[in-house]
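Provided herewith is a single structure, encoded as structure tokens, for subsequent inquiry.
With one protein chain removed, the remaining protein chains of the complex are shown where they sit.
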Amino acid sequence: MIYITRKESFNAAHKLARTDWSEEKNLAVFGKCSNPNWHGHNYELFVTVKGEPDPETGFLVDLKVLKQIIQTQIIDKIDHRNINLDVDFMQNKMASTEILAIEIWNQLFPHIKDAELHSVKLYETQNNFVEYFG
Amino acid sequence: MIYITRKESFNAAHKLARTDWSEEKNLAVFGKCSNPNWHGHNYELFVTVKGEPDPETGFLVDLKVLKQIIQTQIIDKIDHRNINLDVDFMQNKMASTEILAIEIWNQLFPHIKDAELHSVKLYETQNNFVEYFG
Amino acid sequence: MIYITRKESFNAAHKLARTDWSEEKNLAVFGKCSNPNWHGHNYELFVTVKGEPDPETGFLVDLKVLKQIIQTQIIDKIDHRNINLDVDFMQNKMASTEILAIEIWNQLFPHIKDAELHSVKLYETQNNFVEYFG
Amino acid sequence: MIYITRKESFNAAHKLARTDWSEEKNLAVFGKCSNPNWHGHNYELFVTVKGEPDPETGFLVDLKVLKQIIQTQIIDKIDHRNINLDVDFMQNKMASTEILAIEIWNQLFPHIKDAELHSVKLYETQNNFVEYFG
Amino acid sequence: MIYITRKESFNAAHKLARTDWSEEKNLAVFGKCSNPNWHGHNYELFVTVKGEPDPETGFLVDLKVLKQIIQTQIIDKIDHRNINLDVDFMQNKMASTEILAIEIWNQLFPHIKDAELHSVKLYETQNNFVEYFG
Partner (left out) sequence: MIYITRKESFNAAHKLARTDWSEEKNLAVFGKCSNPNWHGHNYELFVTVKGEPDPETGFLVDLKVLKQIIQTQIIDKIDHRNINLDVDFMQNKMASTEILAIEIWNQLFPHIKDAELHSVKLYETQNNFVEYFG
């Protein structure tokens, strides 16, 4: 079995705040991430799939196809957008890196057909990243 | 003469749009950067100063002091904030990387005292950056 | 289950040499790493914890808390110091990257309370790194 | 058990094309990677071994020895060469990153003696990489 | 005056060898870069233009336009190709990084209209790069 990873990136705004909490409680729990007017990140997304390479092509998957799935299911919906307001699969969810990674997995999973989705790794900054294995 | 550079970073939301233009015109000119609900970036800021090293310390400047100036004048005002809405020195200005770099220079310039400010280099993404030399 | 990683860094001196060996034997085994007058590195430390995100916050852990634990237990003791001479948890131990990663794990483990410590990954240089999973 | 990784790199030419297929079919399946006149990459290779550190040296393996094995078995054969034409262990194989990672594993495996080979990770570009665990 | 830089990349094969020299002389002068069967690189290209930002948009240039010029004039001609054999603007020229950077400048110069081309910076590897200012 072999694992292949494709890296993509997107730039998005978000905030961490619960509407059922006061601004003070949000600030106490989420710190500057709760700023009402949003902040943003250059997210880096690493999608890993696993399986056996095709003996004819030497490919586990056609990376152009994998790239296109990530583009259609994730990047087109989230790049240069507001994660809390604009992204259908994040509605009514906390826009933490943890939840975002899980929901990206949920978006991709039904579309990965020629190999098995192994992990979604999501960098919020160069110092913080999350991995989810389903 | 020697040049020393300090790198800092901040995460912020912004959009590129003129309020005196229609949403259509903003979209035509600024593309997805005009998304009304904002997007954001992990900005990287490189501040370079120049001068002669102090023969006693071997330092051109005390980097702790330079770091503190950048922190107070820039990072505290912009990190985890909305460049268009929250940042005093960007009010009524286009939030492009070009204008932001120039205004960061203008903020820093009066506070750099022991050396000469040489350049402000600002990365919006790993693929786009701006340099300003005053 | 989700995995979240926080990256920190520290700059430290060390050498690889046994006091019960001759300088010649140390040189034969450890090469230039045995230089008696020390050398040093910019170490990069990745601490990964795992668990379930809190449904209320979307956080696995509060990264500010995790960062503070790493700061207090590791960085404050090792940054800008000599690993062989100055670091309490490395006394009488070989200052190899392997042993250092294990001892960093041992330092952190009792303090990680809201999630499970998964791994410590330690870069000595961009070309050499160690991972320890307990 | 601890894991240590050594990174090396090599620059090589290759193409993805089957000689039993027409140029049109190769182009349809492999896209621009099938260009008859070759293209190339700066490959980055991460070799990870695992085991117990030696209590006397604190080393899992002597990295100079590991580096020398990678140099002799892989880099000397592939660096500044054509993977399809010049590399003995890739003869009659597809020069995909997947197959190349597997064959690098097969080359290294018999020579890693003081620890257990854990993984070969091979970057073709910063956006695409493969991992193989045997 | 402000400077803005766009980074693009391409993967290509090349060799350094003169057809009017023997293979031995090519090897003596160019070393392993003269391997007859080619090798290759992931090149990184930084194109910098300079000028005054437009007061209405805050843009020095529309980066989408700059990106498109680089794509059409350079990337479409060189990516996944052989620099010596396939690239029109490198015919009968040495495929060194120096000459390639100069010829990329020459290709781009007539097409940069809204700002002044300032520099072309070309990385052959992470350890070697060239800059040309016209």
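Read from first to last, the chains carry the letters A, B, C, D and E; within each, the first residue is number 1.
The working rule: contacts are C-beta pairs under 8 Å (C-beta built on N, C-alpha and C of every residue); 3 or more make two chains touch, one makes a residue touch a chain.
Computed from a predicted model, the values in this text were never measured in an experiment.
A.B. asks: Can you say which of B:L60, B:I112 or B:V130 touches the chain missing from this structure?
C.D. replies: Result: among the candidates, B:L60 touches the missing chain.
A.B. asks: Out of C:K50, C:K67 or C:R81, which residue would touch the omitted chain in the full complex?
C.D. replies: Selected residue, touching the omitted chain: C:R81.
A.B. asks: Could you pull out which residues of chain E are in touch with the chain that's been left out?
C.D. replies: These residues of chain E touch the chain that is not shown: 16, 18, 29-31, 93-99, 101-102, 126-133.
A.B. asks: Over the whole complex, note the residues of chain B touching the chain we left out.
C.D. replies: Touching the chain left out of view, chain B contributes residues 1-8, 48, 53, 56-60, 62-64.
A.B. asks: Hey, which chain C residues sit against the chain that's not shown?
C.D. replies: Output for chain C: 9, 11-14, 32-33, 35, 37-42, 79-82, 85-86, 125-126.
Basically, only the chains that are shown with their structure count from here on.
A.B. asks: Compute the distance, rounded to whole Å, between the mean C-alpha positions of chain A and chain D.
C.D. replies: 29
A.B. asks: Taking each residue of chain B in turn, which ones touch at least two of the other chains?
C.D. replies: Residue numbers touching two or more other chains: 126.
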